[in-house]
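Notes follow the structure.
Here the complex is missing a single protein chain, while all its other protein chains stay put.
Now for subunit A:
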């Protein structure tokens, strides 16, 4: 694809801008900022990936994965700003999920340990786990609020924080994992995943593209479970004070 094609593609943004002006939606600034940011970010990551692929240095690969984890943790932590220390816990959950999933993929010989495979697949695993962490935090916040009476009733009976929060923790973990498995049920029927579509557009055989997509989907099932369980174990204490009381 040439840069001319990209310039022509800006016509789509023009349609959005004109509709916003015509309908007085006031979204012109949002559209402009979104367009400029996404274009610059993608161009930048394109050049960064080009550099990292050619340098073939493990240090740069690790740096890029660390950056992905940091950005994903910052994004997921924004769902629970009141929980002090949540950023570090999400980062740890994502790092361990990445280590387990990519570790298995590489050691089982399912993907070759080259930047071309490691970086895009890490991105997909971290991205999917980030959504699981965000969902967990959203559900957990809601569960703790609605089940405050239950949690306090258990605390009054001498339960530890872990015992008191066990029921709601289980519900939140379950709720955060369900979308991953729901997606697995409808994939290929309702939506064609981005990676597979990208490979087909780039000229790969659809059968080859589907094989990779199956690999990714299967690894998502483990990464969703690992990240949900890890973030729940690492973070549940944050809903309580040091004195084991529920934060008000």
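Assume contacts are C-beta pairs under 8 Å (C-beta built on N, C-alpha and C of every residue); 3 or more make two chains touch, one makes a residue touch a chain; residues count from 1.
What we mean here is this: contacts and distances are computed from a predicted model.
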item: Omitted chain (choose from "YeeE/YedE family protein", "Putative ABC transporter ATP-binding protein YjkB", "Aspartyl/glutamyl-tRNA(Asn/Gln) amidotransferase subunit B" or "ATP synthase subunit a") - UniProt protein name; value: "Putative ABC transporter ATP-binding protein YjkB"
item: Options A:15, A:59, A:156 or A:202, residue touching the unrepresented chain; value: A:156
item: For subunit A, the residues touching the chain missing from this view; value: 149-150, 152-160, 163, 167, 241, 243-246, 248
